[in-house]
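Following this message is one structure expressed as structure tokens.
Apart from one protein chain that is not included, each protein chain of the complex appears where it belongs.
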Amino acid sequence: MSRITIHNLNVRRGHKRAVDDFSLTLETGRITALLGPNGAGKSSLVLALAGVLPIESGSVEIDGKALAGKAPEVIRAAGLAAVPEGHRVLSGLSVLDNLLAAGFGHSRVEADRAVADVFAIFPELAERKAQLAGSMSGGQQQMLALGQALVARPKFILADEMSLGLSPLIVKRLMGVIVKLAEQGTGILLIEQFTHIALKVASEASVMSRGRLTFSGAPATLLEEPEILHRAYLAQ
Amino acid sequence: APSCGLNNGKKAEGEPILVGAVVGRTGPDDFSSSSKAAQAFFNCVNENGGINGRPVKYMVEDDQWNPEVAGQVAAKLVKDNKVVALVASASFVEMGVNAKLYADENVMSMASGCAVAECFESKNIVSTNEGPLPSSVGAAQWAVANLGSKNVVCIGLTIPTVGQYSCGWTEKYMQSKSLNGSSVLIDPGTADMNSAYLEAVASGADTVLVNLPAGMAAAFLQVVMESGTQDDFKWISSTPLYDKDVPGLLGDAWSGKMYVNAELTPIDGTGPDATNWREIMDKYGDVSDPRDTFSQAGYLSARFFVDAMMKLDPAKIDRATVTEAIRAIKNEKSDLLCGPYYVGPGDRHMPNHANVMMQMIDGGFKQVGECTDVDSAYLDPIRAQEKELGISSN
Amino acid sequence: MGAYGLFLVSGLAVGALYALGGVGLVLLNRATGVLNFAYGAIGGLGAMAAWQILQWGYPEPIAWAVCLAIAFLLSAGYGAAIAPKLAHREPVVKAVATLGFGIAILGAMNLLWVVNPRKLTLALDGIAINVLGLRMTGTRLLALIAGFAITAGMSLFLVKTRLGLMMRVLADDRQQAAVLGTPIRKVETIAWGFSGVMAGITGMLFGDLVRLDPAVLTFIVIPIIATTVVGRLTSIRTTFLAGLAIGVIESFLTLYKPLAPFRVASPFIVAILALLWLQRGRKLTFAGAD
Amino acid sequence: MQVQVQTSEAAVSHRSEGGRSRLLSELGAPLALLIVAMVLPAFAAALWLKVMTSVVIYTLTAASIGLLYRKLGQVSLAQVAFMGCGGWVALRLAYGTSMPFEINILLGGLFAALVGMIFAYPALKMRGLYLALVTLMAAGGFGILINVLQFPNGGPGLLGFAVKSVSYMPRPWLAQTDAAYLRYCAIVVALGFGLIHLHERTKPGRAWSLIRRSEAVAMSVGINVTGYKIWGFGLSGFLAGVAGGLLAGNLQLLDARSFPPAESVMIFALTIVGGAWHWYGAVIAALLYRFMPALLNDIGVNGDAAYIIFGAALIHALMTAPQGIAGQIAGLANRLTGRKEDRP
């Protein structure tokens, strides 16, 4: 079992602190839901963990190995794959190239196999292999973005607002994929605006508000005491 | 020993006389050679009693081949520093931009490196060199007389006050002799010399007059070599190829085949001025200063200027007296020039309009023609002027 | 045929140079999303150094090696030290920053080598074959062949190899490329270095066939950009063909006297016309772009 | 995307405060600068008069670039060529007719505007670097065209060029001397800024902002995208053309070598370095373009070394000041006056 430990993390965005003394632990095989209002700093957290945003202070470790301040590809190779919000895909490249690009960490053969696995999960993508990613619909792009994370066969997936703009059927399918991944031993950080979707599958729940962690506990607690969430939303 | 000014070996300590120059140093070519020669000459004068005791303070500005900068630095020299005259300027842009300033401010520019028509057609500018027109016509004239050329094609730049000006008058010269002349003009930035050469071939000429800056000429001539048709033509060129580096640049294939016009007499001449120029450069100049035609011209401009100043009361040297003194220069002779140098009151000046021909041979040059006056209708007003002033041609 | 064949071959000979330059520019743009205005200057400095080496009497292979090494180092240096700091800016800003680099290189060249006519002579200049009545030297053939080879090679490289894919990924979206685990700094530096080598080759050939003059070599990049415009900054093959076409058109314009003085403008005119034709019937906006 | 974020920050830091004080703070600085330009000539040496005149003129060019970039998100790498167009017409009219200077530069400006509008046509369907390159192609074509045709120099005929020495373009009767001409240019440029301001504050400004955000959204709120884009290019071309007319009056002639395409790229780069988001960015750009080289030249720095300094400084500024120097000044001013930058 692997573990990511985030300790007292601070991230600055412009003149504002987007992530403020944030600590959290993720474990393989578990789904952690991270909830919070708009602008709470969830996406900034994801980008900082992925190595894209600079970290001001604090530490991130995966099984004791420091990740903070490392280059994105190093973090990726260590087993942490982020799916940033807003279905960011490589819009000028074909679907296939998008997936192959996500497999740079593997050998060629291994990458081809990983891509084939993704095509099995999302046949829509297989049909559109040669289509430019930018010309696909929002939902198709989101599938591709998740597919890119899967190709890396990571230990942890950070999925930011994955259900945004997706039809219920697809959300259900994606959640199914997430649950299955967790069962197979991947650790998942699930960031969701639709709290009930996330809480339904999560084994752990955290609430973030103004960059700080304001709650951490069982999902059931949040379902039973919705004021916890409400307070976080009003604080923003 | 070099000779200059009072030749008394005494350092001049009086109040300096301010003299300026505008040269195009930074840009597509370096035109600072003439000002370096003038500087050497002024150094010599300052070490030898100055202008009746007053040293020359020589200020050289770089116009960077940019008309705006040319206007700025000229304003600085003429209006801020109040120079009494400009000596040994050499530029592609400066003269056109500043001719009006010089006229308005009543200051003379005794230039040494004029390239464009404006330079020769201004009241307050007089140049020691003769520019592309007499040089091209002179080359064609010599080829007609000595190589039996019947049809000359002039390869020039598309810049009209350079290309059309010089190639155009070369065509007119050929027509005036009932022969054929044509021009091929190329853009300074062109990458394609092939088509220009093909165009020249198509003109049916028997003689090609290369009237380009040395770098472009080298590119053009390389295309000629590639085509293997060098021997189909006779080859002549205007002054830019008269440079000690050029024979090496073009290669042995051109040895004995290329005839180059020189605006002044050969750099290795043995006359008193030729010797003195070299000695002054060696003693008062820098080893790296070029010893080329422009250097000769700069030396001469400075010498003629100093000669004129010497005639003035040193206490009364100001812009008005200097301008008057320069205008009064008449019948100055030098073995570096084919004809006499003069200024006069006219509103165009081209005192130097005779030249010599050199043959490029064995990595150097050999003089093949004596001083010859250029035969062009362009010079009619100039000759009328000379008659009026009583200038005696050689 | 006669004269036309002559002009055709002559045009191809010059066009090959435009084409070669254009392909190098497109390659870097495909790989990093940067249009390199310093391309000419980088090649220029390489060529000047090669000239110096030959001048000192060293053999030609050493001159080539020095030229390519200098061009590689200059370009890769920019790619490693400066390009990443500008990576988040718009393409236009990235492009004009390279102009600053080009101008600095031009200044350095003029400082190192006093402006003076020079000529770069390569061994291949000595051999020639006859094509349609025009003698073509080995160097010109080399330019044409190198153009073809590099065009074909690069197109394949970008599409078929992993490094090529990495370059395309990088050019598409730098941040996303990083998130996906592309070693962006490494790929970027390689791409720049690679393009530097191409600039070196181009610089040598231009220095030999056109003129060895720092300013001319620096600013030749502007007509070369015309070929990349026709190739929409992405198509290596179209860029190559555009280069050849521009050379041929320029050459043929010589035959028509009234237009002959304007023929140097043909890269620009061809670029604008090609563009108008390419986007005929295109709608103002299209879904997905906004 | 990144750029948009920057825009927003600039915009936010410039949050308006309303009322009279806003008008004062908006007009105060430009007025002060104008007054400096009016008083300065009385003291300045001839060299700096010439230099400052160039600076003032190129301020208008930089402003015309800034306008396109800031409002429409478009890049023109042909503004120096537009100056050439405007200057050409102004010169031709000055030699060929006896119309007053003002009319000549106005018509020069209008001609450049027309050319700008014609080039806006392909621009309608393009954006970003690609569009910029198309304008660069136009500038390249212009450079060669003008090399062959030349600027009018008082010759006869349509082109007004003859192989002869130049006659000089007369200056406005009010501004014969260099000092008066500097003042004259300052006033014309101030009027140009007024014109820009007027556009930005009203309907066209709003329309351009939306077009910059996205053409689709602009159309969806009823904006005639074609019309406003063409208008933007026309206005920008007009301003550059007027600047070209002023330049012709400054030298009293123009030289074909002054308008190579690389200069258009350079002035654009400097506009970015100066800061396109603030009006005084254009002033900074022009100072960098004309004052800095003159200063280096005057203190005896070799022209080639100046190139190296200039190139390095350009890259450095682009790397370190995403908002341009003007942005840094604005940031500094905000910090000094303790103005809040953002909503909590």
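By written order: A, B, C and D. Residues from 1 in each chain.
Here is the rule we use: a contact is a pair of C-beta atoms (placed from the backbone, for glycine too) under 8 Å apart; a residue touches a chain by one contact, two chains touch by 3 or more.
Heads up, the rule we're going with is that contacts and distances are computed from a predicted model.
The complex includes a chain that is not drawn, and of the options "ATP-binding cassette domain-containing protein", "ABC-type sugar transport system, ATPase component", "Cation:proton antiporter" or "N-acetyl-gamma-glutamyl-phosphate reductase" the UniProt name matching it is "ATP-binding cassette domain-containing protein".
Listed residues A:137, A:203 or A:216: the one in touch with the omitted chain is A:137.
Interface note: of A:20, A:73, A:97 or A:161, the residue touching the hidden chain in the full complex is A:161. The missing chain lies against subunit A, touching residues 37-39, 124, 135-140, 142-143, 161, 164-173, 193, 195, 230, 233. Taking the complete complex into account, residues 4, 7-12, 15-16, 18, 203, 206-207, 209-210, 212-214, 216-225, 342-343 of subunit D touch the chain not shown.
As a working rule, only the chains that are shown with their structure count from here on.
The most distant chain from subunit C, with centres taken as the mean of CA atoms, is A.
Per-chain Cα centroids separate subunit A from subunit D by 47 Å. Subunit C and subunit D, compared by their mean Cα positions, are separated by 30 Å. With touch defined as above, residues shared between interfaces to two or more other chains in subunit D number as follows: 144, 148, 302, 304, 306-307.
For subunit B, the set of residues that touch two or more other chains comprises 26-27, 158, 187, 189. Those residues of subunit C that touch subunit A in the shared complex are 162, 165-166, 168-169, 171-173, 175-185, 288.
Partner subunit C is touched in their complex by these residues of subunit A: 50-52, 71-73, 76-77, 81-82, 84, 88-93, 97, 100-102, 104-105, 108, 134-135, 148, 152. Per the touch definition, subunit B reaches subunit C in the complex via residues 26-30, 158, 185-187, 189-196, 198-199, 202, 213-219, 222, 226-228, 243, 245-246, 249-251.
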